[in-house]
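Removed from the display is one protein chain of the complex; every other protein chain stays in position.
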Amino acid sequence: MANRAFSIARLPGFSTLAVMVFVMLYLPIGLLVLFSFNAGPSPAIWEGFSLQWYPRAWANEQVKDATLRSLTIASFAAVISTSVAVLAALGTTRRKRSAGQTFVYLMINQPLMVPEIVTAVALLILFGFIKVATGYQGLGYLIIAHSAFCIPFAYLPIRARLEGMDLALETAAADLYATPWQTFRYVTLPLLMPAVIAGLMLAFITSLDDVVISLFVKSAGQDTLPTYMLGQIRRNMTVEVNAISTLLICLTIIMLTAFFLLTRRNE
Amino acid sequence: MTSAAEQAADRKARRAGWLLSAPALFLLIIAASGPLIIILIYSFLEPGKYGNVEWVFSTDAWVGILYSRDIFDGTYKLADAHLSIFWRSVKLSLYTTLFAFVFGFPTAWFIATRSPRMRTALLFLITIPFWTNLLVRTFAINQIIRNEGVLNTFLLWIGVIDDPIQLIYTDFAVFLGMTYVYLPLMVLPLFAAFDRFDMRLLEAGYDLYASRWQVLRKIVFPVVKPGVIAGSILVFIPSMGAFVTPRILGGGRNMMIGNFIDLQFGAGRNWPLGAALSVTLLVIVAVALAVYVRFANRDNGHG
């Protein structure tokens, strides 16, 4: 069947275009990575292989601070958004459809639909108020904002997994007089774990990626890695930015590979 | 009796559903949906002298989106500066959507018609750029098309051109960057549609002597239309709100709505106008979504 479909499904020019698309998708990223190993200071003229830009980037106090800050925010945002996403997924799947459910579903997906710049200016105003009123200017604002827009990314794999899960085990547990909490803790959660970890990782990458909302929400000295890079790209195009970018790409690939393996094993 | 018990159980389940969703809803309301109301309120206030707002009701911001008072003769006329920024955003977003489709359709088809093993691998390859930092990808394009970038250096070196081609800081650069950045958003839903597509339909089509083009247009396209619409919406929405890509590739000379909004909150110091523009952008996005929902539902109705 697969073979026959393969032959009749061939459309002229499609394969060529597709291969072109793959090349086009990877060529810019590939060059970016390549030039992070450039011995010279130009991101366009190759002067030999060198690793110098990596230690140089790390020696930069601002880069180090921004990296740690980004990782902190992403860790918190991932844990918070995944926790609430697990609860929301339990609350919205495997039950009769209702208007309330659609509402929750819409709310959860809202960050995917509203342009980031709009949310960003809205948060600028709201957090501005709160900052003045409370005097608190810490990382909390960034963490809350990131947690909110990470929810849909954490929610999707968890919901998918829950919908595919057999109710029999949980019913059995309930029959054995397990409390709802015990059922959740010892039956549902372990079964759900791969999706939870997948959600955590997607949320983590999403948070790490964000530029626009961070740019508007951050207070003094709260540059994240992407907002720092944005400033650098506009001002001082050095190969240092290539090195940081390469590390970010590696982190993304590692997380995605793990995500793929996790979700595939359970299919 | 059973129905009463069922009803009670149903109510209980529903309450549990709300309780479980509450923390997520709370977070979303304080940091995603709720603040949008503030934007709406701000769009009806007067701008402060050097930024922020005066708490005085005014519709100036809304009038100001379309009309502006001519600074020289005092008459009101269509604000062509604003309109041309809107027009650029819509135009570039439509181009981006169109080209993402032109390249995304064959790519998704190609992936969907590979062996399962190959398919997983190719999907993975599409997903990596999708999750890679948007800034990094835009930066990668920047490095290629700059005047002293890889492309111009290469073309100069092989002698095709004598002077660097001016690509960066043009509308074309913004369009190119957005197509590059948002292409995976088109490929993934299209792939999902093709994946569900029954290849036996093709066979039937060819058996009835349909040409390739006819098969594509009459059989494939109608079936995967929801995927096409989903992909188009997924590309169109972020393109309309694009901020980073026009900023890095557009050189600040030609703005898109996102940058124009940013300008109002920064150098323009007209927060109400920025708020009104944000609401306008939201409305455009909502209309696009409504169109999508309509199409999707109509197709469901047929199926």
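The first chain written gets the first letter, and so on, giving A and B; residue counts start at 1 in each chain.
One rule holds for everything that comes next: a contact is a pair of C-beta atoms (placed from the backbone, for glycine too) under 8 Å apart; a residue touches a chain by one contact, two chains touch by 3 or more.
Just so it is clear, contacts and distances are computed from a predicted model.
UniProt records the chain missing from this view under the protein name "Putrescine-binding periplasmic protein", selected from "Response regulator", "Putrescine-binding periplasmic protein", "Nitric oxide reductase activation protein" or "ABC-type quaternary amine transporter". Listed residues B:45, B:126 or B:255: the one in touch with the omitted chain is B:255. By the touch rule set out above, chain A reaches the unshown chain at residues 42, 61-62, 65, 68-69, 71-72, 75-76, 79, 124-125, 127-132, 135, 137, 139, 196, 200, 219-223, 231, 234-238.
Listed for chain B, the residues touching the missing chain in the whole complex are 48-52, 68, 71-72, 80-82, 84-85, 146-148, 166, 168-169, 251-255, 263, 265-270.
As a working rule, only the chains that are shown with their structure count from here on.
Chain geometry summary: the mean Cα position of chain A and that of chain B are 18 Å apart. Of all the residues in chain B, the ones that touch chain A in their complex are 10, 13-14, 16-25, 27-36, 38-39, 42, 103-104, 106-107, 109-111, 113-116, 120, 122, 124-129, 131-137, 139-144, 146, 148-150, 153, 180, 183-184, 187, 199, 202-203, 206, 212, 216, 237-238, 240-241, 243-244, 247-248, 257-258, 261-262, 265, 271, 274-275, 278, 281-282, 285, 289. Of all the residues in chain A, the ones that touch chain B in their complex are 1-2, 4-6, 8-15, 17-22, 24-29, 31-32, 35, 42-45, 80-81, 83-85, 87-88, 90-92, 95-96, 98, 100-101, 104, 107-108, 110-111, 113-119, 121-126, 144-145, 147-149, 151, 155, 205, 208-209, 211-212, 216, 226, 229-230, 233-234, 237, 241-242, 245, 248-249, 252-253, 255-256, 260, 264.
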